[in-house]
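For this depiction, one protein chain was excluded, whereas all remaining protein chains were kept in their positions.
The first chain written gets the first letter, and so on, giving A, B, C and D; residue counts start at 1 in each chain.
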Amino acid sequence: MTDPVIEIRNLHKSYSALEVLKGVDVTAPAGHVVSLIGSSGSGKSTLLRCANLLEDSQEGDVIFCGEPVVWKGTGLHRHPGDHAQMIRIRTNLSMVFQQFNLWSHMTILQNVMEAPLTVLKRDRAEVEASARAYLDKVGIGDKCDVYPAQLSGGQQQRAAIARALCMEPKALLFDEPTSALDPELEQEVVKVIKDLAAEGRTMLVVTHDMRMARDISDHVVFLHQGLIEEEGPPEAVFDAPQSERLRGFLSVTQSA
Amino acid sequence: MTDPVIEIRNLHKSYSALEVLKGVDVTAPAGHVVSLIGSSGSGKSTLLRCANLLEDSQEGDVIFCGEPVVWKGTGLHRHPGDHAQMIRIRTNLSMVFQQFNLWSHMTILQNVMEAPLTVLKRDRAEVEASARAYLDKVGIGDKCDVYPAQLSGGQQQRAAIARALCMEPKALLFDEPTSALDPELEQEVVKVIKDLAAEGRTMLVVTHDMRMARDISDHVVFLHQGLIEEEGPPEAVFDAPQSERLRGFLSVTQSA
Amino acid sequence: MFSFCADPETLESVQWLACYLTTGKHMGFYWSFLTVLTLLAITAPLALIFGFGGAIAARSTIAPLSWFGKGYIAIVRGVPDIAFFLFFVIALDQGIEYLRHKIKCPDWPDTIRQGNDFIVCQAAKMPLGNAPQWVHETYGYFIAVFTFAIVFGAFAGNVLFGAMRAVPKPQIETAEAYGMTRRQSFWRIIVPQMWVYALPGLGNLWMVLIKATPLLFLLGVEDIVYWARELGGTKTPRFTDYPHGDWRVWYFLVLLVFYLAFTRLSEIVLDRVMRRLTAGQATSGGEAQRRAAA
Amino acid sequence: ESHSVVRMGTEGAYAPWNFINDAGEVDGFERELGDELCARAELTCEWVTNDWDSIIPNLVSGNYDTIIAGMSITPERDEIIDFTQEYTPADPTAFVAMTEDLDPANSVIAAQTGTIQAGYIADQGWTLVEFATPEETIAAVRAGEADAVFADQSYLAGAIEGQDDLIMLEQTVALGGGVGMGLRESDTELREKFDAAIQSMKDDGSLNELISKWEVASLFE
């Protein structure tokens, strides 16, 4: 269980003038859950987006299951060079977006079934069964046939999670997967994530919920202003923070 | 401090066949913070949207500062009958949306200045100064001139909060105002809400964060399947829940 | 034009061409380019105003106004411009004169329709019967502009109506939640946001409008196509000093180049506008721009 | 009704009757004739060009006062507008083809859309192909799309002058009446003035002179 599934090395990323990531290394071995914490705007979402190649980065490497992404060009013109590889990586790496990004023209069930059907070419009946099962699991089995605009925020978020799960990928990227969920559902999601880890799936989770980060993680990374300020097992990070910044960041949580 | 600013009586609301609110009463006296908790899909956002008349309700009353909303029609055709009254209520009642809903064609600063300028017709220079002050307060003073699409989730949420504050309304409606914020910022927002309450502003806050609900509220309402299952001061609700459902809902939070 | 043009038959080809291209007829041809360009310059904003009015009327909650707006958009849009031009201009002209007649000559004894004739009093003529030719031409020109604007206004109305509806609902809802009146949220949110959705359609309309200018001749305005046909046709020595065969291909090639160049120019301008509108927006256009800038 | 300025409507695309000259002005037989008639009737005249298709509706609607555009006097037209007496006798209709031996019944005949010539060919049951402009009818014969053009002799004579490949056939057909000036039916006063002027030109022979100068038709007896 120690082969890294997701490995990010010395990643640099700028939005024109704004340098968001300034050389970040993250490694997630198979079956491990790595949490990314850090203040708003520190680059957590950007890191996830770079990991599945939605954003082009300017320097550094992304390695998925031992296979490094092939780049073309350099600096601001750098982009993934091997299309087939990119698809291969993405189908094995599902993402739950911070803004959910459900396809607004499809019903919830269609949203969940879409990628398994068209990308993985799985059998329709089987996919439908598993899609319904996942929707039930996240508690919105009764909302199969409505469109995203008719759902509450939490329901949309759960639909987005079901969509990612239904791909049955090797690794998952969660961008604040419980931001719109109540504590009960949050616990459900924590349970789901733990189950997935037990199945051997690898996860990168961005979260603002320290309790959840502590619950689920094998490893916690604290991102600050585009750099990793501190990282380690949850006990170390939360109970014995080394850096000034992390101590400040955590103090509000602990004190309350 | 006991005149109710927002008073909702026996509110019923359906989306065609789906009955979402089944007779809800909520009262928020001046300077009080009322929190709405409840599981995803229980109708919390809908209640807020009914309170500022974005959704038409089918039965019951909405009373703002002692002035009941004038209705026209009945049942599914019921809608507010007095346009001037509706505008008056809305300008005194600002909302922070769950999905932020920043105006995408305006920069952040323009977003914040828009309503004070066009609705309240306040002086431009003065509005700009106060807008910048509020943006600084929520920590995104440096993002004044970018468009919403260029912000991280948490930054967008903070912009939405600044926009609501800049209206300096009598009452505010917050729909999960900290869902995208890290604990540090969350504490900032809690502080802001407390300050507002001290200034005498009334607030209805939907939240999933029980700690925050406990921190800020004078009164907590637990919504379940379109009905109020239980309500009371935070100590009572959180420390001695009466109903089975609420106990279940809270157990996950407490146990962890 | 040139002094050596006195006897074209003796000229060499270059001089001949110089003389040929500067005949009074060619001057008319060149002038007509200006006519077409001014027509476009006036028609486009006018049509946009008509369209905007139509779209606002169609959105109105007052039933008669909404019917009027929708009727205008649907009916005028339904008639091919050629067919419209073939009878509407005469009808419009008669309508104007009829109104003027009612006002200026209230005690006119005869009926206006006498058999097939349409007769109004002299004072009601538009323009007056003794007005110089350029007044007649200008009047005809503005009638043409007006007709074009009515036709294209209906299409613009449709595009704008659609664009107004394409603005995401939450954006408008938010405005209302902040106490904006319908009017305010219309002008502050819908109108600025709709351009992104409207611009491709309006751009297309502009292209169609440019291409519709050859129909100007149906409205009594001598446009570039009229002159190209006239100049390009076979000319025998009896009626001209510059006889030639069927040169329509060459003249039409000139028109082709003109239209293509004008289109290119329009595209560049529209592109700039679109760029400004999509800057920083969460659409694939805005995204492509961001990536290109990177 | 008094006409301080008489607006003369013509087409400007039918040499030698009326056409636009190198200077861009209306020229031709009818220009010269019209100017002379106005001078004799002591009228101030102004020339206006208009598309053939809407030339009658625009007259009736008052956009100009006369039509002087090689228009044959036919009973149908006479029902809508009034005509002066004819200023040229009927002009025969002729064929132009690439070869002498043309059998119209087994050939494709080109004519301008909607003209009496087109109607005549349809009546005969010959194969008719219609083009929007007279120019295109001649081009069609040259391109082999049609075997012959059927149009006014005076127009064809002008159009094929100096073009060796095209031949005017002997055979002609008499279609329509003489050519006159069209006016609104209510405009009797003006019609009488022009009638008188035409009569005076016929009487002193200046009309025949003009006709033979421009070769538009046969002469008046």
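Some points to look at:
Note that a residue touches a chain if its C-beta (ideal position, glycine included) is under 8 Å from a C-beta of that chain, and two chains touch if they have at least 3 such contacts.
The criterion applied here is as follows: contacts and distances are computed from a predicted model.
The complex includes a chain that is not drawn, and of the options "Sarcosine oxidase subunit alpha/sarcosine oxidase subunit delta", "Amino acid ABC transporter permease", "phosphoenolpyruvate--glycerone phosphotransferase" or "Dihydroorotate dehydrogenase" the UniProt name matching it is "Amino acid ABC transporter permease". Considering the whole complex, the residue from A:38, A:60 or A:148 that touches the absent chain is A:148.
If you put the hidden chain back, the residue from C:6, C:91, C:123 or C:269 that touches it is C:91. If you put the hidden chain back, the residue from C:41, C:123 or C:260 that touches it is C:260. Residues of chain A that touch the chain left out of the display are 52-54, 83, 86-88, 90-91, 93-95, 97, 99, 101-107, 114-115, 118-119, 147-150, 163, 167.
Not every partner is drawn; the one left out touches chain D at residues 53-54, 56-57, 60, 76-77, 80-81, 110, 113-114, 118-119, 122-123, 125, 127-132, 136, 140, 143-145. Taking the whole complex into account, chain C touches the unshown chain at residues 56, 59-62, 65, 74-75, 77-84, 86-87, 90-91, 116, 155, 158-159, 161-163, 166, 169, 181-183, 186, 196-197, 199-201, 203-205, 207-208, 210-214, 225, 248-249, 252, 255-256, 259-260, 262-264, 267, 274, 278, 282-288.
Rule of thumb we're sticking to: only the chains that are shown with their structure count from here on.
Among the remaining chains, D is positioned farthest from chain B, on the basis of C-alpha centroids. One finds 29 Å separating the Cα centroids of chain A and chain B. The mean-CA centres of chain C and chain D are about 33 angstrom from one another, to the nearest whole unit. With touch defined as above, chain D holds no residue shared between interfaces to two or more other chains. In chain A, the positions touching at least two other chains are 15. Looking at the complex, you find that chain C touches chain D at residues 23-28, 86, 90, 93-94, 97, 114-120, 122, 125, 129-130, 133, 136, 217-218, 220, 222, 229-230, 233-234, 236-243, 246, 248. Listed in rising order, the residues of chain B touching chain A in the complex are 15, 37-41, 45-46, 98-99, 139-140, 150-155, 158, 175-176, 179-187, 208, 210-211, 215, 248-250, 252-253, 256. Note for the complex: chain B touches chain C at residues 52, 54, 83, 87-92, 94-95, 97, 99, 101, 103-106, 114-115, 118-120, 146-150, 163, 167.
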